[in-house]
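All remarks here apply to the structure that follows.
Every protein chain but one is kept in place in this view of the complex.
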Amino acid sequence: MSEQERRPETDGRDFADAMWSVPSYLLAGMAVYGGIGWLLDRWLDMSAFFPIGIVLGLVLAGYAVYRRHGR
Amino acid sequence: MSALTVLAPPGGEFRAPTPDELFNLGPIAGIAWLTKPVLLAILSSILVIGFCWAAFAKPKLVPRGVQNVAEYGYMFVRDQVARPFLGKDADRWMGLLVSVFFLVLVWNIMGVIPFIQFPVASHIAFPFVLALSIYALKIYLGVKHQGGIGYFKNMMFPPGLPKPIYLLLAPIEFLSNMIIAPFTHAVRLFANMFAGHMLLAFFSMVGFWFLFEKLTLPGSTIGLLGVVMTIILTGFEMFIQFLQAFLFAMLAAMYIGGALHAEH
């Protein structure tokens, strides 16, 4: 934590905010990059980009939520 | 129990109740839109309005009777939902939050009241409309308090990241906050009530089938197990119903609080 003094009334809010937004971030990451991968698969007639997109989306979404809430 | 005899299949073997039998209820009295959940939703609204009217229409300094119970609920919402998430703005939003909490609670409690036994929120339209109205309020407050561009800038581009990363993360932020968050807000309530109602119906069906319809010696133990599980799960379900009402109001308070103050 950056500030020395903890303020319990905002700490609880930030913490709950972070935890409740994790599932929607991960779903959004999977939807965006998995969707791009799925479209690439359909276009190129392959089946590799969809799983890659899913994992990439999960990693990026985890990074996004970590940067936003985890400091 | 009378509802379950209708559900019992004509054949000789046990069949679990399907979602179609449990949730696809026909219209009442020939009016197309008046189904059981609609009737229960209207009843719940009247109940909540009447309850709050009886409690707070002529408030006494020393609370008695209904006002006592209502003030306990109000205090719970204020201390557990509003104050942690809204801080000093809590009192302005208490009306909305108390209404949402009591309405969702009464919707859910309908699932365990004997002879009514249908949680209104297990039809996704009801929680979805409630979540959509909270969502509209969230966007309105966000645009009003942070400015049209500032709101979306705070949402999609949190400061302190290298430029190329924004290109990758902005679609995730937008989709997560604008589309998936209200969706999960509604689906959490819906899915819990849907699954809880299915579970209770399944176990009471087991008990009814093996103890009343086809009573055999090995079957009766399964029937007893079904009855015991129904009792245990009804208690558990009441806890879940309270918890979901609390969480729905809490997430509403969280979205409102997030719109009022930009995240740092």
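Assorted remarks:
Labels A and B are assigned to the chains in the order they are written; within every chain, residues are numbered from 1.
To be clear about the criterion, contacts are C-beta pairs under 8 Å (C-beta built on N, C-alpha and C of every residue); 3 or more make two chains touch, one makes a residue touch a chain.
Definition applied: contacts and distances are computed from a predicted model.
Not shown: a single chain whose UniProt protein name, out of "Succinate dehydrogenase / fumarate reductase cytochrome b subunit", "ATP synthase subunit c", "Thiosulfohydrolase SoxB" or "Urea ABC transporter, permease protein UrtC", is "ATP synthase subunit c". Residues 1, 6, 11, 15, 18-19, 22-23, 26-27, 30, 34, 41, 47, 50-51, 54-55, 58, 62, 65-66, 69-71 are the ones on chain A that touch the missing chain.
What we mean here is this: only the chains that are shown with their structure count from here on.
Taking each chain's centre as the mean of its C-alpha atoms, chain A lies 26 Å from chain B.
Those residues of chain A that touch chain B in the shared complex are 9-10, 12-13, 16-17, 20-21, 23-25, 27-29, 31-32, 57, 60-61, 63-64, 67-68.
Contact residues of chain B toward chain A in the complex are 83-85, 87, 158, 160-161, 168-169, 171-173, 175-177, 179-181, 183-184, 250-251, 254, 257-258, 263.
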